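One protein chain omitted, others in place.
So, subunit A:
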Amino acid sequence: MALAFDEYGRPFIILKEQDQKTRLRGIEAQKANISAGKAVARILRTSLGPKGMDKILQSPDGDVTITNDGATILEQMDVDNQIAKLMVELSRSQDYEIGDGTTGVVVMAGALLDQAERLLERGIHPIRIAEGYEMASRIAVEHLEHISKKFDFGATNIEPLVQTCMTTLSSKIVNRCKCHLAEISVKAVLSVADLDRKDVNLDMIKVEGKVGGKLEDTELIYGITVDKDMSHPQMPKQIEDAKIAILTCPFEPPKPKTKHKVDIDTVEKFQTLRLQEQKYFDDMVQKCKDAGATLVICQWGFDDEANHLLMHRNLPAVRWVGGVELELIAIATGGRIVPRFQELTPEKLGRAGLVREKSFGTTKDKMLYIEHCANSRAVTIFIRGGNKMMIEETKRSIHDALCVARNLIRNNSIVYGGGSAEISCSIAVEAAADKYPGVEQYAIRAFADALDSVPMALAENSGLQPIETLSEVKSQQIKENNPHYGIDCNDVGTNDMRQQDVFETLIGKQQQILLATQVVKMILKIDDVISPSDY
């Protein structure tokens, strides 16, 4: 730790408890930061692309997650280094904003850092590098816009959307039935999408999973599922044209909040109280009946007697439904949540075309399906799968696919995948570099090299010769002036991504480049790291 001295030569303490802190400065700090960032990128590099490998993550409690989703890996890795945390943030913000390409963005940032390190060694100032990167990223984003394609789809023509979702899903473990899942995702997004406003509220799509069955059994439900069953085993399992009373009050005698006592001192009082009690139950059920409800969904429990009375009056009921689910049901069925029996009126009932109970496997699991709701925009994707890890991974994959479909609805421009967009940008940036006077030129060229690293990683993960393949594709692109050539990861036999139908969203790609550049700029600008040393 460097010490400062005052004019008399005495040591001068600047930081509080200075000797207990470690401090890295200048080029040292930058190099340490870069190597930390690169280390994170290296972990993710092998997960990129359709042939990317998975990681096993064991959480602090011993649970196992198997995934190749970049954001999930970083999230669960529980990193300690500050710069590594920045990379985690980077992947997370890509996840929030776009939902897909979370691995790519980190790999991109890692490559940029790698290039920056070399430039630093040559003595170029970090700020100049950062500025060069900024210019290069602008060129790349513009170029992407230039090579992007609009593509058409409508409520009836969903095939292009399904294709895009399939590209996303093909890198996940669920790629065995990617077609089925892609179709489900697209249908789910379209059913909640507002095509005029080009907006999709993903909150309306609930993704639920249950262990058991096959991945192929995954289905899209136009409605809501609740992990509950009817309160009485003999209530009807299926209700058509249900009118649903959504209650937050228990089927029990009232419990006033104020402290009170009812004293029983005579036999008469005892009997009146008993009668009163019976009347309560009768009244409650009667009120539901009067309002015309054919199904009662209640947040609380029922007394045995109330349960039987409901059963007796042929009024099926569900108890102990969680608050969130209750709200969802209320939204979907267009009903109102009623806190008191007195306020129950026919207008406040929710409506659903079909409510049914479904049981699974050899175990006794039951779920309640509420379908064909009045406000049918809420949908549920119900995932089945071999084991819990599979379901969790499928949930993440579906989330990615949903996000992609949403992005396409917002903005229907696409670029071709398989690294073709990166290669094309790299060529464009390289060509533009020569026009810039000054040191930035070097940074811009470095940026072009960094762009190459994504297709390179793709080729490497697919078991191809990275340098050979890349140079071949690049020369092909320049020779034929066709930006659609990419890495043939699946060994199909053609390099033309247009024929392979591999594409990604334009905003996703642009966002990747912008976010990666931003983070790298941030890391490069740090020249002093002060941290408490290990005690």
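One rule holds for everything that comes next: a contact is a pair of C-beta atoms (placed from the backbone, for glycine too) under 8 Å apart; a residue touches a chain by one contact, two chains touch by 3 or more; residues count from 1.
Basically, contacts and distances are computed from a predicted model.
K.L.:
Leaving aside the chains you can see, what is the UniProt protein name of the one that's missing? Options: "U3 small nucleolar RNA-associated protein 15 homolog", "Chromatin structure-remodeling complex protein BSH", "Aldehyde dehydrogenase" or "CCT-beta".
P.N.:
"CCT-beta"
K.L.:
Among A:90, A:309, A:367 or A:421, which one is in touch with the chain left out?
P.N.:
A:309
K.L.:
Where does subunit A touch the missing chain, residue by residue?
P.N.:
Contact residues on subunit A toward the absent chain are 28, 31-32, 35-36, 39-40, 43, 46, 51, 53-62, 64, 66, 68, 73, 76-81, 84, 173, 176, 211-213, 232-234, 252-256, 259-267, 270-271, 273-274, 276-277, 280-281, 303-305, 307-309, 311-312, 361-364, 386-390, 461-463.
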